[in-house]
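For this view, one protein chain was removed and the others were kept in their places.
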Amino acid sequence: MTTLVSAPSLPQRLRGWLPAYGVYVAIVVLVLFNIAFTDNFLQWQNLRIQLVQVTPVVIVALGMALVIGTEGIDLSVGSVMALGAALIPLYLGYGMVPAILLALLGGLVIGLVNGGLVAFVGLQPIVATLAMLVAGRGIALVLSSGRYKDIRNADFLAIGTDAFLGVPYTVWVAAVLAVVVGFVVRRTVFGRRLLAIGDNRPAAELAGVPVRRVLVTVYVVAAVLAAVAGVIQVSRIGSADASRIGLLIELSAITAVVVGGTPLTGGKIRVLGTVAGAFLMQLLTATMIANNLKDSTAQMVQAVIILVAVYAARERRTR
Amino acid sequence: MTLVADSATDRAETASQRTERIVELVQRQGALAVLAIVVVVGAVAFDSFRTYDNVGTVLISAAPPALIALGMTFVIVSGGIDLSVGSLYVLGGVLAAWASQYGVVAAFALPLAACGLFGLVQGLVIAYARLAPFIVTLAGLLGARGLMLALSGEGRETYLVQADPFKHFGTGELLGIGYPVYLVAGLFALGMLLLYRTRLGQSVYAIGGSEDAARLMGVRIRATQIRVYVLSGVLAGLAGAINAARLGSGVTVLGTGMELDAIAAVVIGGTLLTGGAGTLGGTIAGVLLLQVIQNLINQVGTVTSAWQTVISGSFIALVVVAQTYLTRLRRVASG
Amino acid sequence: EDEPGGSPTADTSAAAQTTKSADAGGSTCTLQQFGGQKVDLKTATVGFSQSEKEANPFRIAETQSIKDEAAKLGIPASNLKLTNADSKFDKQITDVSTLLDQGVQLLIVAPLNSDGWDSVFQKAAQKKVPIVTIDRKINAKHCTDYLTFIGSDFYEQGKRAADKMAKALNNAGTVAILLGAPGNNVTTLRTNGFKDQIAKVAPNIKIEFEQTGQFSREEGQKVAEQLLQSKPNINGIYAENDEMALGAITALKGASKKAGDVKIVTIDGTKGAVQGIVDGWIFSVIESNPRFGPLAFGAAQKFFNGEAIPENIIISDREYDASNAQSDLGLAY
């Protein structure tokens, strides 16, 4: 081990630093902008709103980050949210806990199908989950016989409205899940294996990694997390609308993951970056709504910000 | 120096080669085979399915998605993906309808130029900034839709097609088949020449198959990537234009989810999403397959909207699983 | 007018649509003018093209009403062909084309968009199939392209909502609009009607905020939350459908507002919204009645009997407020 090692220069260090922290810089910039131009921005209540609104995206994005870490992608998360949502009113009669458990079970089943198609049948993840994106929402609609149901169970609605230590329950859930996922990625055998599969699946296979089991688990976790997000969403809105819940959330989640510095090519996951990525996009939307920007402008601005953020977060290879 | 294969190997080779050829044929034409089955079943089950009119309807409805899938095939074979096509499709339609007041040439030229330019920008970003196509074109999806909304007063303004020849192109028929179908067929033929018989086509396969190898073999990666996204943009714009001609106006509430349909069609057609392999024949079959399934659901006429989605999704999964199974057979057969 | 203790189904006769103006100054159309064949509805095949998934109360009631009326007329279920465009306009055009290919003799369409029907009309004209468009008007030539439009006047709905808002705020205050999906004709008309009327009757009401809630409860809630945070001085919210209003109510609750603090006016007349009036959260609901079955088939029957059918059949929409919400709750859908 006698390689010549020279200290990296400043621009080099900056380059190494930007991918890791670019998204936080962007958040700071946006916050400063808002402090200057948005009414009533610096308020505890505002932070609370942003946190509550970003919660479902964060939870879905956590699962998405795991899937992307295996060089996969999960387009079906929105439909899984809808499915979880559709199951709640069906079983709320048996009590809150059974209903939530069944919603998660619904997610688990879809996750098993996704994972099975990817790991055992060998479908490309984007196709397998595309089929589930279409079929999953259909199933959710069939289950809810096509119409949404208003929820009256006070215990259940409390999940979406009440708080602990001033922080809403739902935000606690997201925070705990983020910590758990971060821990899993960093400290567990499962996390290491997942990354190895994302980097080089055949190699992982020959190294004795139970590739199929890990992949199925990853898709199941992603789907169950999506179902959690669905449950939270229902408790927040107070109704389970299978045709609307989670619509296009897969794109928000993927954006959050990528903006947060996780490459789509797998083998690497930034959990905190993902949370920050989701928060950045949420703050962006909030800024544009609060300043009453037109929809057209808002979408174009969003497009540019995504590009800039991802550009900053990309990994540079020397040439 | 003469330790070369003997006749025994030769025989083994030919046997395996024959199997391989057959399997490869089925695999390459897998979507076509499924299409044939579905069409036959449909024709037996529904009188109204096998009418000439219905064939015309299926074909004309398939025309715009087919154009988008044509561009998408190039993109996917090159190892990329283009999520912006749905938005470019709407944008193209709005621009075509607006420009039709200046004549039929403008009605085609403006959307093609604008959407091509949009594709160019995406291609440049992908090629030079080396960002993942998925994310670049996802931003493109938002950007193009925002642009379309801005141009149409937040979608409130629907421009009506002014030029009669343009409108006539969209709605006119020859032998009961709409004009756009002939245009699309011609473009597919050109696309095949471009993909199979030109150096650009070879480069597309090469960079999709292995970008590193292609670079070392002297393929101009960036130029190829840029062209592919321009092509995809132009075709999406054209699809929008012919649709505007058919609808007689620049409808602004179109195109959501269109990119996913196009990807599904291309993949059903046997193109590898990882790039490097795929055929346009398969793409046509994929597009038609999706249309025919919708058509059959309508022939039944009593399927609820919820079940319609379940059926469509399961069908995609089924066909792709079948594709994968066939591919695997092929791999086993050829070692 | 209402039957107390009416049947629980939404389609009580009291809830049915009533015609407000059978002819808003337009032309009329007869079978002779149109050039079609007389058809006996009992044995005819009828096509109905629905634009969106039957997942919200409006669409559910609409499709159900068509089915119920067809059954009532004795049309066999297999002769009523239903399609659903799943909010994709391209698909709706294809759906309608397919229905025409299948040889339907009457076509009822709930269009997703007002423009873009040229190719369909061309085909329908060739086959001489009369088209009844419901709930959304199509921009086209009456009696050549389509037979009649049956539906609400969305612009008028916006105006009526503005009147209610003016009343709720005593002609002064700041108002936010939760817009429907962008690019949708309904959004445009309900917005224009509201703004024009506010400018006329209550110039002291300022419209400070307009953002789309995509006609959905979830989005409506999200936008309302942001709104209440950045503009806490808002006195009134005009929601362009009930779903967004219900979302806004949840947002208001979350922002610790009390019922009535912010006046909400909305359009549609779903059960949830009318219940919202009863609970004090909503000031008024302008109805948009989805039960098109009887009027649509009625118009068709008259048409085939040789009677003249007006270009527009505008229905008279109810409105709900504190005075009638409790009693008329059964009429909501």
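Going in written order, the chains are labelled A, B and C, and every chain counts its residues from 1.
Here is the rule we use: a contact is a pair of C-beta atoms (placed from the backbone, for glycine too) under 8 Å apart; a residue touches a chain by one contact, two chains touch by 3 or more.
Heads up, the rule we're going with is that contacts and distances are computed from a predicted model.
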Quick one: the chain not pictured, UniProt calls it what, "Hydrogenase assembly protein HupF", "Nitrogenase protein alpha chain", "Sugar ABC transporter ATP-binding protein" or "Na(+)/H(+) antiporter subunit C"?
-> "Sugar ABC transporter ATP-binding protein"
Which displayed chains make contact with the chain that has been left out?
-> A, B
If the hidden chain were put back, which of B:Arg50, B:Arg130, B:Arg156 or B:Arg220 would touch it?
-> B:Arg220
Quick one: which of A:Arg193, A:Arg236 or A:Arg314 touches the chain that's been left out?
-> A:Arg193
Touching the absent chain in the whole complex: find that residue among B:Gln162, B:Gln202 or B:Ser314.
-> B:Gln202
Of the residues in chain A, which ones touch the absent chain?
-> 1-6, 8, 12, 16, 187-190, 192-193, 195-196, 199-200, 202-210, 265, 267-268, 318-319
Chain B, residues in touch with the chain not shown (by the definition above) = 1, 3-6, 8-9, 12-13, 16-17, 193, 196-199, 201-203, 205-206, 208-210, 212-220, 272, 276-277, 332-335
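By definition in this document, only the chains that are shown with their structure count from here on.
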Note: of the two pairs A-B and A-C, more contacts are counted for A-B
Could you state the distance in Å from the CA-based centre of chain A to that of chain B?
-> 29
Check: chain A positions touching at least 2 other chains come out as 141, 146, 295
Contacts with 2+ other chains: residues of chain B | 149, 154, 304-306, 308-309
Interfacial residue positions of chain A with respect to chain C in the complex | 38-41, 43, 45-46, 49, 52-53, 141, 146-148, 150, 161, 233, 236-239, 241-245, 286, 289-292, 295
Mind listing the chain B positions that touch chain A in their complex?
-> 125, 129-132, 134-136, 138-143, 145-150, 154, 260, 263-264, 267, 272-274, 304-314, 316-317, 320-321, 324-325, 328
Complex contact set, residues of chain B against chain C = 48, 51, 53-54, 57, 60-61, 64, 149, 152, 154-156, 158, 160-161, 167, 170-171, 243, 246-249, 251-257, 291, 294-295, 298-299, 301-302, 304-306, 308-309
